[in-house]
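Provided herewith is a single structure, encoded as structure tokens, for subsequent inquiry.
The complex appears here without one of its protein chains, the remainder shown in place.
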Amino acid sequence: MSIGYRDEAIGGESSYTVGILKRIYVHNRNLKSLYIELNHWLDIKPGQFLMVWIPGYEEIPISPSYSDGELIRLTVKGVGDTSKKLINMNMGDRVYVRGPYGTYFKIDDRDKYLLVGGGYGAAPLIFLAHKLVEMGLRPKYVEGVKSISEQLFIKEAESLGLEATLVTEDGSSGIRGLVTDYIVSILDNFDSVLACGPTPMLDKVLDLCRSRGINCQLSYESIVKCGIGVCGSCTLGNTGLLICFDGPVLDINTLNKWRYRGSD
Amino acid sequence: MSIGYRDEAIGGESSYTVGILKRIYVHNRNLKSLYIELNHWLDIKPGQFLMVWIPGYEEIPISPSYSDGELIRLTVKGVGDTSKKLINMNMGDRVYVRGPYGTYFKIDDRDKYLLVGGGYGAAPLIFLAHKLVEMGLRPKYVEGVKSISEQLFIKEAESLGLEATLVTEDGSSGIRGLVTDYIVSILDNFDSVLACGPTPMLDKVLDLCRSRGINCQLSYESIVKCGIGVCGSCTLGNTGLLICFDGPVLDINTLNKWRYRGSD
Amino acid sequence: MTVDLGVYLSGLRLRNPTILASGILGDKAQLLRRASESGFGAVTTKSFTYNPREGYKTPIVAEVKAGLLNAVGLANPGYKMMRKIISEARINGVPIIVSLAGSNIDEFHRMAIYADESGADAVELNLSCPHVEKMGMEIGQDPNYVARLVGDIKGSITIPLFIKIGLTDNYMEVVGRALDKGADGVTAINTIRAMAIDIYAKKPILSNIYGGLSGPAIHPIAIRITYDLYSEYRATIIGTGGVEDCKDALEFILAGATAIGIGTSISKKGLNIAKDIVRGIRKYMENEGVKKLEDLIGYVHKN
Partner (left out) sequence: MTVDLGVYLSGLRLRNPTILASGILGDKAQLLRRASESGFGAVTTKSFTYNPREGYKTPIVAEVKAGLLNAVGLANPGYKMMRKIISEARINGVPIIVSLAGSNIDEFHRMAIYADESGADAVELNLSCPHVEKMGMEIGQDPNYVARLVGDIKGSITIPLFIKIGLTDNYMEVVGRALDKGADGVTAINTIRAMAIDIYAKKPILSNIYGGLSGPAIHPIAIRITYDLYSEYRATIIGTGGVEDCKDALEFILAGATAIGIGTSISKKGLNIAKDIVRGIRKYMENEGVKKLEDLIGYVHKN
């Protein structure tokens, strides 16, 4: 099946790139991966986000869990009106995206990387895992979720040839506990931690890395409204850092410079 | 002596490129070549024109008689307020230019070219002669003027190693008569005529080329006000051709297509 | 899928919705003819004034980042020349809209009648030139004046009457009154009064100091006005301002425009822009499954 038309065919630029839903993978009723074909090529780097608009609903920030520029995958958890609408779309339905915006994970090919995803925060990390493997690197992939039903990309990471560990809070599969507790034991084997997930998890990872002098790049969330650094809604904690412009991926040096002590 | 500043240094774009008068060559009291240094590089092809503005005066179209992108030469005849002001500028004075605009002489390196300039119409042709010589071609250069005092680039053409002929109406130097009469005798030695000058001269060249089936590209003048194809002031005769947009250099096929019969 | 790009513009049948906007290459018959041949659905003349006008001295244009400033100064050969221009410009039945800029009701009246007699297909009253005294915005800002003007002319001509408005505070009232008096449609919008200074010359660029801003800069404003006029009056609108490609054109149509005026972008893309836009619209219609372009007019108000 083809997208039916290409943007270039008619000429001119739009604010939005049109995406058509091509495939849905159901992780669970409230957590799905949407495969979306775009009507023109976008250069999206792992960690960057798109503003995803469903007319009649709102526009929300999403970091793709994969992109080859034309086919993107959004892994979305239904938390409110728009995200729930998104995961309940039908094949062939359209979404409108703008971006990509923000920073991305910066890779230095000498590093031994530990990728840590919490919940749908695993999205940019599995995308990054694909890129790292293409570059010939072998990062370790860790995914922390509440329960087995929320598991996302362990198999995908394994199929990339990576060592992948699932950590569940309820112990329904993999290692039981918090992902931040689990990584304490292995942290010293890595040069750099790349993580994305709920803010308390990232704050904990940051503490761990600070106390051990390990590098990290963390993809934080906040309330993103404009996505382009003008509205001021997306500050990280009490810092003057904008998640949409300086982030979402922030490295430990930047966080230190801003004396970020975690958002309460 | 340097221009004192470069445009890039301060950042941003302006409508006009600033030029500073660096050298003046006096052909005669009313006809001068102005060497002007630009504050940023412009890619000007022989035949194209610039809109040259002196604040407080008007803005007029001029086809440079030379350009290396940063130093341009304007060969100007004083005919009205602005052109007279231009040739009476002092060293260090500024002019403001926008462009280049319009078409240019298209070169096919197999051709044997005859360059024919009438009056200051020789300007784009001597510029072209430089380019042709750089390409390894050896066009013939013919310049037609009223009288020896108006002679422009014969020596320059010779110094380029070209065969150059001066035709004066009053016979004060070179061949006596009209340049269009002179070229009749030599026309058959060439594949293509490239000419610029007063409209009656170009109309005559066109007639000659039409009747002999020789190619030509002619740079016509008309009243150029906007320079960018919106105001409609610069039509050639009764055609719908715009001198600023379709021209100034028009080839014989285009002129034939528009059934151009000369401007009365 | 075959798609129909034709539109009815207050009774005029246009093969496609693109219209050469007034003032762009529009005071010479051969240029109007060339525009028609290049694919425009209709062409508008430059605004004629009662007496011939030389226009302003150069510089008459200034290119700015987001568009163009112009102060041509309504250069035109005077309205008496329109008969000759119309007859020479006519080709293949492409409608010719005559734009008029009078300095009083009487001038407008005479010129409108003359346009009708001269074979114009429609008349457009320019009530919004932002850089010529007495022929500009002041007129378009006065609802009573506009109502009288339209009422007066409407009774004397047989061809459709458009008014061309600019961005003013009370365009809704002005248009409302004009429609009440029988105006057949609205051309929206004219250029917006603006200015550019050269920082090295340290002077305004235009000889007239002020000029009219056109191009991409004014597009979102023109879309808003088109949307408002359609929403309130279901007016017939020639959406004009910053159309560079078929997306800009379609935005106007979805907002409520029946046809699209194109001006400034011709300086970048030449008159062939009409063909490009028409090709793009056709492709869009095929992709989106729209058979008749007219079905898209004002579509956002229904969606």
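Quick notes
For reference, chains read A, B and C in written order, and residue numbers begin at 1 within each chain.
Everything that follows uses one rule, which is that contacts are C-beta pairs under 8 Å (C-beta built on N, C-alpha and C of every residue); 3 or more make two chains touch, one makes a residue touch a chain.
Quantities reported herein were computed from a predicted structural model and do not represent experimental measurements.
Checked against the full complex, the candidates A:88, A:147 or A:238 give a single residue touching the omitted chain, namely A:238. Among C:77, C:119, C:216 or C:270, only C:216 touches the chain left out of the display. Seen across the whole complex, the unshown chain contacts chain C at 64-67, 69, 137, 141, 167-170, 192-197, 199-200, 202-204, 209-210, 213, 215-221, 223-224, 227, 242, 244, 247, 250-251, 254-255, 284, 288, 299-300, 303. Not every partner is drawn; the one left out touches chain A at residues 13-16, 18, 51, 53, 55-56, 58-60, 94, 96, 98, 225-233, 235, 238-240, 242, 245.
The definition used in the following text is that only the chains that are shown with their structure count from here on.
Listed here as common contacts of chain B and chain C: no chain. Of all chains shown, C has the CA centroid lying nearest to the centroid of every protein CA atom.
Chain centres here are Cα averages; for chain B and chain C they lie 37 Å apart.
Centre-to-centre spacing of chain A and chain B amounts to 60 Å, using the average Cα coordinate of each chain. In chain C, there is no position where the chain touches two or more neighbouring chains simultaneously.
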